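Note that one protein chain of the assembly has been removed; the remaining protein chains are unaltered in position.
Going in written order, the chains are labelled A and B, and every chain counts its residues from 1.
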Amino acid sequence: MAALLEVRNLAVEFHRDRAVSRAVNGVTLSVERGKSLGIVGESGSGKSVTVKAIMRLLPRYARSASGAVLLEGQDVMRLSEGRMRHLRGRRMAMVFQDPHAYLNPTKTVGSQLVEPLILHRLAAGAEAKRRAVDLLRLVGIPSPEVRFTQYPFEFSGGMLQRVMIAMALIADPDLLIADEPTTALDVTVQAQILRLLRKLKEDRGMAMILVTHDLVVAAQTCDEVVVMYGGTVVERVPSHKLLTASAHPYARGLIACTPRISNADTIPTPIAGQPLNLREPLPGGCLFAARCPDRVAQCTEVRPQLEDVAPDHQVACFVAAGAAKEGAVHE
Amino acid sequence: MVRFLARRLAYMFIAFLCISLVTFMLMKMAPGSFFNANFQVNGVSAVAGSYGVSPQVMDALIKYYHLNDPWYVQWWYYVHGFLTWHMGTSFEYPGTRTVTIIDTAFPFSVRLALMAVATGVIIAIPIGVTAAMRENGWMDVGLMFFAMLGTSLPAYLVAVLLIVLFALWLHLLPVIGFTHPQDFILPVLSLALPMVGALSRYLRNSLIDSLHSEYVTGVIAKGGSLSRAVWRHALRNSLLPMITVVGPQLAGLMTGTVFIEEIFDLPGLGHYFVGAANVRDYPLIMDSALLYATVILAMNLLVDLTYGLFDPRIRRAGDLG
Partner (left out) sequence: MSMPTLKKRTMATLMWGRFRRNRAAVLGGAFVLFLILCAILAPVIAPYSYMQSNFLATYQSPSWQHWFGTDELGRDMLSRLLFSLRTASLIGFGAEAVELTLGLLVGAIAGYLGGAADTILMRVVDVVYGFPSLLFAIILVVMLGHSLFAILIAVAATSWVTMARIVRSQVIVVKQSDYIAAARGMGANWWQILRRYVLPNSLGPIAVTVTFGIPANMMVESALSLLGLGVQPPTPSWGALIANGEQAMFSFPYLLAFPAVTFAMTLLAFTFFGDGLRNVFDSKSMH
């Protein structure tokens, strides 16, 4: 089946104050209809920039140096701003990290909720309101008629994130991108929101990209996960294998420093060294080489590319790929 | 909100009392003022004579202004007269009570000021929006340069420059008269342009702040255009703080009308005020000054109040309280 969204070798640079920051350095990923993809990584790994680049929501000083973002084969990077507007909110919609910041504080939630319908000429007036209220009910907001006329500041964070989800879904998009949708929320609310997202994705048969720094969340919510480091994808792995069988040293390092119930008695070990400084020229070899415990000589000379280590499982690491090949030979 | 309002009202009242006290004192101290006269009972007729007023009228005036009472009683009658709109009699226009002059001239000034505010806001909004949407582009830089010119020049100088440009050089617009609508173009523009400078600069900066904020990204993510984000979302939020800029501008505008009326020979209160100042028509000076002051104070208060209307957080809090 052809992918709904395919990102090929995407690179993004920020040019500001005569300095260049290389936020994304060649990301390749894809999502199919009805499937969900998790993007995980530390802060500054380029995951949020990647999804904003897909929606073309980056500030003006950002340049997409190379690559393609194909939505059903059509490259959105080459579209005019006007054509792009037809896609945003209608074909692909986004849920952001902090719902209070991403809603206009001086307009009612309802008027902002129906905006995608009006912008894409899908409905207006009473019909738009009816659909919005129905959707508010669907995402679990009590007394939606009352809530419709309230302002953002009258909502709790969790309730407002439900509103954001309803707003993203109202024009029935093919792709829902959720950029750290639960980071700003309480843990209990977090679980509810994630369950809601997963359920909505299944009911509606849309594709979903979930950006998170929490590997456990990604593993539980998504079908497949890509791990990013320094603006590149270092591993692509089916989510059921993420926590147990990830191959890249960085991914394993992340898992080792994630506290979990199953390993509650072991102290999480942080990854040694500092995250990559994206303002300096990138190293020639593997971007993770400086912090990598498994580093070999080749790592600092040649940039590893994604290689298959198992079905649907790819790693950009010479050591891990070599080990997998050896394993295959031994079998 | 209520406490805030009460405090503002109290300030306004104190400021009013101070201004009235200062004007009253100055009026008493002023050389040649007949208020002086009551200090030297014998001097009354002499001073009255110099104004061509008969002793009988002078007696009446003394009684009217309570000149034989202590100063605070006189002051009280002065304030009381103003508050109840029963002011004194003009010197320059004998027999005409100042309130009569004010009644006809003041509405004219207010109309002029209101036209200027409306014009200023109407011009400033598209300028601010255009500049903000092309942040740091040549259009933005150019527009803001002209806005800066506006902010640094007072209305009367803008008036003179406009006269030089439109009337003397291009022969496009009339300078004298107040009967045809086109007579008002230059006066209104002179008052509006300095405002436009401050307003559009403020609006631009405030809009740019908004355009960099996340909720605008949210609008774009929904499929909205930049101009929708500006007109439907950001502008509304930026107009709120703009009121705080319009406020002080309004005060400047009221004083601006004084000069504009003088330059364009318009029959507003400013015109009479200046005339009164030149011939030392003290009752008219004081009453119109006090009126101007009151209007300016009231406008400042109004600005504070409207601020609340635009912010739903304040409005809702008001509902609860």
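Simple rule for what comes next: contacts are C-beta pairs under 8 Å (C-beta built on N, C-alpha and C of every residue); 3 or more make two chains touch, one makes a residue touch a chain.
Only a predicted model underlies this, so the values are computations on that prediction, with no experimental measurement involved.
Visitor: List the displayed chains that the omitted chain touches in the full complex.
Guide: B
Visitor: Quick one: which of B:I101, B:V117 or B:V258 touches the chain that's been left out?
Guide: Considering the complete complex, B:V258 is the one touching the chain left out.
Visitor: From the list B:V79, B:M115 or B:V160, pick the residue that touches the absent chain.
Guide: B:V160
Visitor: For chain B, which residues reach the chain that was dropped from this view?
Guide: Residues of chain B in touch with the missing chain: 11-12, 14-15, 18-19, 22-23, 26-27, 29-30, 145, 148-149, 151-154, 156-157, 160-161, 163-164, 167-169, 251, 254-255, 258-259, 262-263, 273-274, 277-278, 280, 285-286, 289, 292-293, 296-297, 300.
Criterion: only the chains that are shown with their structure count from here on.
Visitor: Measuring centre to centre with CA averages, how many angstrom lie between chain A and chain B?
Guide: 55
Visitor: Spell out the residues on chain A that touch chain B in their complex, using ranges where they run on.
Guide: 55, 57, 59-60, 81, 85-90, 93-94, 96, 98, 101-107, 112, 115-116, 119-120, 151, 153-154, 167, 171
Visitor: Report the residues of chain B in contact with chain A in the complex, numbered from low to high.
Guide: Residues 135, 212-215, 217-225, 228, 233, 236-237, 240, 310-313, 316.
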